[in-house]
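Remarks on the structure that follows.
Part of the complex only, each chain left as placed.
The letters A and B name the chains in turn, as written, and every chain counts its residues from 1.
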Amino acid sequence: MSDKVFKLAVLKLGCIGAAPLLDLLLDERADRDDIESRGFTSGPKLDPKSCAGPTTDCIAYEADLVLMVSPNATLPGPTAARNLLLESGVTTIALGDGPSKNAFFGKNEAGKQVVNTPPELGFFILPTDPMIGARREFLDPTEMALFNGDVIKVLAATGVFRTVQREINRVIETLKRGGRPVLPTMVVTAEEAINSGGFSNPYASAKALAALKIAESVATITTRGCFVEQESKNYIQLVAAGHEMMRVAAQLADEAREMEKQNDTVLRTPHAANGSILVGNQLGEKPA
Amino acid sequence: MSDKVFKLAVLKLGCIGAAPLLDLLLDERADRDDIESRGFTSGPKLDPKSCAGPTTDCIAYEADLVLMVSPNATLPGPTAARNLLLESGVTTIALGDGPSKNAFFGKNEAGKQVVNTPPELGFFILPTDPMIGARREFLDPTEMALFNGDVIKVLAATGVFRTVQREINRVIETLKRGGRPVLPTMVVTAEEAINSGGFSNPYASAKALAALKIAESVATITTRGCFVEQESKNYIQLVAAGHEMMRVAAQLADEAREMEKQNDTVLRTPHAANGSILVGNQLGEKPA
């Protein structure tokens, strides 16, 4: 690919916490020379009809890599979009929440769960990016935004976003050099994430892990509140509890980061202008 | 327009805090029957070349209303995009941060600042959506996401997002009925925002106002850190201080909301399936 600018497409179908800032994660100061990016979204909706338009536009963009993000990737909308992308031949990496896992895993002869995707399709499963408490009595635009704010803080401060940044960067670098990258096929577990978190203090690391485990367990609560409980008193209480859990998860993630500030050991991994990832651990220091 | 589904386009050029969730604010549970929405973005970049593609796609979508969001709307990229939209004849509402104000205001003969936009162009200026601390030593994807998480929490909990929700809803309702709406031409000041915040406790309201005033003053600090100070020691300290200010602004906004929870008076304004805005003030109550 040599001198060409790398074309990155982000296809967002519906919303999970990792979606709103996904394109920004790869060029956080808008100063990379090596890539251009484009986002295509269906807004909040996820049905096949809503997904069709942005998918078509996305394919028409002829990107070098498509990041596709949605909740529950097993639903018809994301599934159709994924198939169209694969048919078009573009390298694709999907990001999805916990329930998306079934779209990418199958069972082998021994009955064991194994990755079941074509080589052109990579994926990240983010079990720590839980469903929102989508009940009308509770979820208005304000509450929706607050929940996403908390999820973003957890995914950022603990290392989930950095895991994604690092892996996608690796893929882009290989593609830029004309190579064929091994695409990520990862369940970004809490443990995996905190490794990328780069904590120097083991208690900060434990706090980040705790934040992620709480975030992960939110999914159980909100899912039950949205799909199982039918009496409003009960489901309101559940979705409200889910958001309270997310709020303390964000506070705990913040506590972890403050601990690293305390020792001036916050890991920073900004992109250089050429797209490589620089590393710094002291605020005064120039990342290299 | 009667039975037709309303087509809403969101054109995002670069990023401010109001951008990542903008499409979701208008259909927060993805259950509105009356609208479909599409998002088109240039990712983090804002130069004319980056803006051109998504603008073209956006116009091709033939929306009933375009929301266009960017930092500094006076820059060539957003300016060109805005002009293309206006030429296409689509009703457009721009959202921008403080520095965007100059794109929409001129001076009258008396030298007084007055709105200077064509009737098909509305706008929201959000002075409480401050510039990020975009210095490489400091701003990596993680820090970028954390800052946006904090901004989102402030804009949501204080009433900024609800101001936007209410005004855009009014425009959509008029357009749906085939009318010609008066487009918003608002500087969403801190005072304006907390009115939409709907606080029942005056101290909660004062805390929300304080959070917004702090957010507003962040802009001064980070702008100076990004564009004025040249010595790294100085600008790092400034952008870091700006993010610390944003962090406490988010905490203060959260304090305001907790106060309303305390009295079970949190205002909730979810959308009904038909797109109208419902109102509820008690958690157990059905918004109506």
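The rule is simple: contacts are C-beta pairs under 8 Å (C-beta built on N, C-alpha and C of every residue); 3 or more make two chains touch, one makes a residue touch a chain.
In this text, all values refer to a predicted model and were calculated from it rather than measured experimentally.
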* Asked: With 2 identical chains placed here, what is the total number of copies in the full complex of this structure file?
  -> 6
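Just so it is clear, only the chains that are shown with their structure count from here on.
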* Asked: How many angstrom between the C-alpha centroids of subunit B and subunit A?
  -> 23
* Asked: What residues of subunit A sit close enough to touch subunit B in their complex?
  -> 8, 10, 12, 14-15, 20-21, 23-31, 36-46, 50, 53-54, 57, 61, 134-146, 148-150, 152-153, 155-157, 161-162, 165, 232-233, 236, 240, 247, 250, 254, 257, 267-272, 278, 280, 283-287
